[in-house]
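Before any comments, here is the structure.
Complex shown without one protein chain; remaining protein chains in place.
We just call them A, B and C in the order they show up, numbering each chain from 1.
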Amino acid sequence: MKNILGSNLTLTLFGESHGEAIGAVIDGISPGIKVDRNEIDRMLTLRRPAGLISTQRKEQDEYSIVSGVFEGRTTGTPICIIIQNSSQHSKDYSKTRSLARPGHADYAAYCKYHGYEDYRGGGHFSGRITAAIVAAGAIIISALKAKGIEIGSHILRLADICDRDFGNYSDDIKYLSDKTFPVLSKEAAERMNARILKAREECDSVGGILETVITGLPAGLGEPWFESVESKISQAMFAVGGVKGIEFGKGFGMADICGSEANDPFRAENDKIITTTNNNGGINGGITNGMPIIFRLAVKPTPSIYKKQETIDIFKKENADIEIEGRHDPCIVHRARIVVDSLAAFTCADMLIGRYGTDYFTPEE
Amino acid sequence: MKNILGSNLTLTLFGESHGEAIGAVIDGISPGIKVDRNEIDRMLTLRRPAGLISTQRKEQDEYSIVSGVFEGRTTGTPICIIIQNSSQHSKDYSKTRSLARPGHADYAAYCKYHGYEDYRGGGHFSGRITAAIVAAGAIIISALKAKGIEIGSHILRLADICDRDFGNYSDDIKYLSDKTFPVLSKEAAERMNARILKAREECDSVGGILETVITGLPAGLGEPWFESVESKISQAMFAVGGVKGIEFGKGFGMADICGSEANDPFRAENDKIITTTNNNGGINGGITNGMPIIFRLAVKPTPSIYKKQETIDIFKKENADIEIEGRHDPCIVHRARIVVDSLAAFTCADMLIGRYGTDYFTPEE
Amino acid sequence: MKNILGSNLTLTLFGESHGEAIGAVIDGISPGIKVDRNEIDRMLTLRRPAGLISTQRKEQDEYSIVSGVFEGRTTGTPICIIIQNSSQHSKDYSKTRSLARPGHADYAAYCKYHGYEDYRGGGHFSGRITAAIVAAGAIIISALKAKGIEIGSHILRLADICDRDFGNYSDDIKYLSDKTFPVLSKEAAERMNARILKAREECDSVGGILETVITGLPAGLGEPWFESVESKISQAMFAVGGVKGIEFGKGFGMADICGSEANDPFRAENDKIITTTNNNGGINGGITNGMPIIFRLAVKPTPSIYKKQETIDIFKKENADIEIEGRHDPCIVHRARIVVDSLAAFTCADMLIGRYGTDYFTPEE
Partner (left out) sequence: MKNILGSNLTLTLFGESHGEAIGAVIDGISPGIKVDRNEIDRMLTLRRPAGLISTQRKEQDEYSIVSGVFEGRTTGTPICIIIQNSSQHSKDYSKTRSLARPGHADYAAYCKYHGYEDYRGGGHFSGRITAAIVAAGAIIISALKAKGIEIGSHILRLADICDRDFGNYSDDIKYLSDKTFPVLSKEAAERMNARILKAREECDSVGGILETVITGLPAGLGEPWFESVESKISQAMFAVGGVKGIEFGKGFGMADICGSEANDPFRAENDKIITTTNNNGGINGGITNGMPIIFRLAVKPTPSIYKKQETIDIFKKENADIEIEGRHDPCIVHRARIVVDSLAAFTCADMLIGRYGTDYFTPEE
């Protein structure tokens, strides 16, 4: 199963940056879920480049849902979403066809596909494909909301600038929901923006750390061993090109504390079982414990930079220099956010449908 | 597919800590691979508790390969490895049955299995199951070696004590191969040992960071998106109970550098394509680029500690205190190492068989 | 994995009869395969209704390949084929919405999807979806041919009229390749046509038996037990709505003979191993033995007939009569043929890629 995520609910991706269209197929979804085009638009907007901190490429993201939705609701059969490609500058790429862009998949793809790959603009590896993830994710995120499950992410760190920590999850998720630059502290947001613009001026790029929270999941989801919640979420997240690390709860900070601190004490509170700390990020032994899921992702600086770089000519196997042209993002951390939310939503829905059956999201009458 | 790892080569786990036996089934393996019992013994020894820094529970790990191996070689049909459980102190657990051990899966498992789970010693969640992973992994690791692919891990950090970085991978992997405490610097190893003993005296535990390298993989393995090399490795690694984070190459450090530094320049060197840095950990766009794969894992402090802890009674939904008895590890980082190597081996072999076919490891005649 | 066929090579279907479009995603295909639009057109023509023996609905089957093909060849990334729906008479269906058509999925789908299904024209259950299977299949069939693997099917029996048996497979496959009514004996073909027209006049429908041969497959494909060649082919074939039986080789005739007759004797012939009979249809123990694969499918009479039928009102749970309007096929055996060939091709390619790796179909240079 190559381009397919999930086991009960599956997401299949297709498309290349400069091909005719990109898209996704969602299969295994409960029938009867309301498909809210406003929600899809809201989420696509959050992914779309905006302002000088993003690429100047205009992406209209005009999508059609060609199957699986009838009279505004999911039918239970596969949903195919198609997004036409329109704003392509294919000539930007052709002259550097033979030069492997450092930090990109060009060379690895060549080794894998023997030169038959559509190399234009990264082809199937392009971040462009994430538009399909987001459009598809919007349907799932709506369905989760109706079940009281919410997902939100902010830029915890961009280069050396930190956002404040999550406070009240519900309020913060709401606050983030319409921000194209998802930072909780306004002051930090401004400094981060400035930092990206500086990178842009320097023909360079910057990375950062995203932090995501999922609230409202019942305890008992996930499996021991290979389908642990961490296994499933991390598999999904590493689909995103620039993600190079993930940690749950205290994560790498676990090395700094003892077991007596790392163990989250259980408490009974108003008929609910909670933990008083959440170092394990809502997951014990791979299974949800009812606390919010917390994870953080390391997102690398965009590899497309305008500075001259050393590389090779793929065909001649010779050293060469490359100067990338075209329109590129000096930072993708903020745009990656809604992709992360979408993939998190898929993973949650996949586990919920697996556990509670295919009608889990179907409205009761 | 719950307890099953892989798509072309699969690993199925079964067993509970205090049940009759644990084990694993390997399916999809190439026929003709030599099964070296010395290698299995070597690896099981590295997982087995040794000295005061580990649990005092004696695990003999007597295994039988009941299928799939004939005249010392793999047949190509499923290999089942059975490891009997012998040294069980079930009574240690029964009296605290109703108390959820903090940091453990007890409560989450109860929510999932409604109380039918075998709670003794963590049941199916027990680290004991990893013995089956290691025995199975030894067969795969031998097969990889014959193809020039090597895997090694060291404790990069234990609590606040750091090992030196990897130097010459081949030498370091060799050095680590017979160390039950896998640290490259002898001085660091001693200090780490002392730190674990201190934790033991304090009835507490410590965690750390493992660093793993895989050398010799061809470029072009992995898939864009959901079966990226990072997706597959992370899915496997988060099967290990205590792992709470993973990063590839520069990982979370990517937030500290610019694109011009993060991008690994390609160079042609003696008919080989290399990168002069390896910030991407041998993976571009989810695909191997021929450089060594590098990743690091955050391993949390063992949750089983002797200090009194706050928790709940699962059945009464009331607050309670727990004092864990029995024999436990004050640290599992060193023992987790060979499990990590085994799972890395599986993931590599799964990708190789997928790419090159089922006879990839079959000796040519 | 619901609407997904295959493990190494996957085919994902989407679409409803009266929705915006139908289509398919092929994933896991070797890079470099020539995509021949003439072959796609040839095969789509064979599926398209023609003459009075088929529905009078005109289907243009205008398809676009929106991804995965670049400069006329497969890239190795997912191929998405979209076929727009154009000739829809949705009003034909709405007035009988509440009446379950006997022999159709209407009632079963209602139980599964709780009324949210797109009921128009059978929705996702419609034979219309097979156009996507055929378009996708054409790419695979071309790739198989280049490897010397050929597939052909004829109507062995229609109602009580029998075709002659396969003679020289290669000649017969060639003969069938451009016949919209795939019968080897011209005389039988005429009688079958007349039989269908008679059914049409009687407002009724007829079924039959298709026989398929696959030549050129190497010995050693398939797996013991659950991925036997029979398991894989039958899983694919029962995707076709009207198929109610499958048999391999002698099939149900096996009950009529003794082991001494059923066993196909092996012989060495000109450096090749053959069997002198082929009662096992080219498969022993689930694995190909190098002889042609032979199977037969029972295809039921089209359930859409104009005669008045007894049924129920789904919503009222009351008895009712139904008179189906619209345009329907009095027989689909001939049109099902190329769908069968396409699915057989997928199954073969899936097994070949699994066994020999992802580059199996990539041209050598």
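In the analysis below, a residue touches a chain if its C-beta (ideal position, glycine included) is under 8 Å from a C-beta of that chain, and two chains touch if they have at least 3 such contacts.
What you are looking at is a predicted structure, and each value in this text was computed from that prediction instead of being measured.
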- By the document's definition of touch, the residue of C:H18, C:R57 or C:K250 touching the omitted chain is C:K250
- Task: From the listed residues C:N38, C:N168 or C:S260, report the one that touches the chain absent from this view.
- Result: C:S260
- Message: Counting contacts across the full complex, list the positions on chain B that touch the omitted chain.
- Response: 1-4, 7, 10, 12-16, 19-23, 25, 27-28, 31-32, 64-68, 70, 73-80, 82, 112-114, 116-118, 123-124, 359, 362
- Could I get the residues of chain A that touch the absent chain, sorted low to high? 7-8, 77, 224, 354-360
- Note on the structure: On chain C, the omitted chain is touched by residues 1-5, 7, 11, 13, 100, 102-109, 111-112, 122, 124-125, 129, 157-160, 199, 202, 204-209, 218-228, 230-232, 234-236, 238-239, 241, 243-260, 262-268, 271, 273, 275-276, 279-281, 283-290, 298-305, 307, 309-312, 317-319
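The definition used in the following text is that only the chains that are shown with their structure count from here on.
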- Query: Which chain is most remote from chain C in terms of Cα centres?
  - Reply: B
- Could you tell me the distance, in whole angstrom, between the mean C-alpha positions of chain B and chain C? 45
- Would you mind pulling out the distance in Å between where the CA atoms of chain A average out and where those of chain C do? 38
- Note on the structure: chain A to chain B, mean C-alpha position gap in Å, rounds to 27
- Message: I need the residues of chain B touching at least two other chains; which ones are they?
- Response: 7, 224
